[in-house]
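One protein chain is absent from this view; the other protein chains keep their places.
Then we have subunit A:
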Amino acid sequence: MSETIPVATRLELLRTMIRIRAFEERVGELFLRGETAGSMLHLSVGEEGAAAGIALAMQPGDTFTTHHRGHGIFVARGGDTQRMMAEIAGKITGYCRGKGGSMHIADMSLGHLGANAIVGGGIPAVVGAGLASKTLGQGSVSVAFFGDGAMQQGICFESMNLAALWKLPVVFAAINNQYGMGTRIDRASATLDFAGRARGFGLEAVEVDATQPERVWIAASALIERARAGQGAGFIVANGYRFYGHARKDKSPYRDPAEEAEGRKRDPILNQKNLLIGEGLLTETEYEAFWQAANLEMDAAESFAKQSEWPGLSTMFEDVYDPSSPPPVPVEERLNRVLGGAL
């Protein structure tokens, strides 16, 4: 299998997963210290193999949407960790000027059409992006990243049908971490054959082990290039485990401790490290160097976020409409009109 994957990519998978984990652990610490904006922070620790494996199989110009657990995917797609962290902290220097936070990071210049706090909410946009790509001859593929939970939303199936019907350059990527919040997948779905469901819609579908990032990359590459070539939309389900709770503070009392221990043993980073060391492609020292670099990067991201300013109050009225038209009238101004004078 490893013959089909370049050595540079194999190392890059590992480096990317380490950066994702370093990022997630760091924002998790900031969250626990009350230094992030908002009550919700969903970490993808344990799921890095899915994010890195699929994201690195994409090409520049490809577009994507993510679910609420999307930091890792964007780190893997080239997201600037400083602006990401600033966004998560609610600062003006963040990707979305502090308006979006952890669950709404986006960067159009990198094809990130947006993270979403509505389960399934970002899926149909990739059908549209696939349509635009096909209509305008852009040559790009659009990938929807979502959790197993979104597999029970009607919009997911409406989107799959359209993408298959119109043979769009689209790939649906379900990251199956076994749980949607506190609900194990077998309590949410009568069938766990998600790939089979996708096949029912006429999609080319594969199921992979997300803790083996190279397998993810190989499967995703095949689907993405097939879609790019106009041969039809694809579906990949990447099975892994959510190491933390649903949100950072959730201790997952609904999970069996033995299952958790077992799940956390299936670590995509350690798997990839051992694979590469076993083949003589990596040394312990190089592995440590990956971590050091990642931690330094996150130090810089953290201080950038900390030193950044809060958005000014008036910025809340910006970005509702295109800047060519006036912003919404503040409530206070409406009061002034009624009363005359300043409040």
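Quick note on the criterion: a contact is a pair of C-beta atoms (placed from the backbone, for glycine too) under 8 Å apart; a residue touches a chain by one contact, two chains touch by 3 or more; residues count from 1.
Note that in this section contacts and distances are computed from a predicted model.
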Practice problem: Assign the chain not included in the display its UniProt protein name, restricting the answer to "Cytochrome c oxidase subunit 1", "Formate hydrogenlyase", "Sulfonate transport system ATP-binding protein" or "2-oxoisovalerate dehydrogenase subunit beta". | Solution: "2-oxoisovalerate dehydrogenase subunit beta"
Quiz item: Which listed residue (A:R21, A:K91 or A:R215) would be found touching the missing chain in the intact complex?
Solution: A:K91
Exercise. From the listed residues A:L136, A:A258 or A:L313, report the one that touches the chain absent from this view.
Key: A:L313
Quiz prompt | Touching the absent chain when the full complex is considered, from A:G49, A:G101, A:P169 or A:G263 | solution = A:G101
Quiz item: Where does subunit A touch the missing chain, residue by residue?
Solution: 37-40, 90-92, 98-104, 116-121, 149-150, 152-155, 180-183, 187-189, 254, 310-311, 313, 315-317, 320, 328-332, 334-335, 338-341, 343
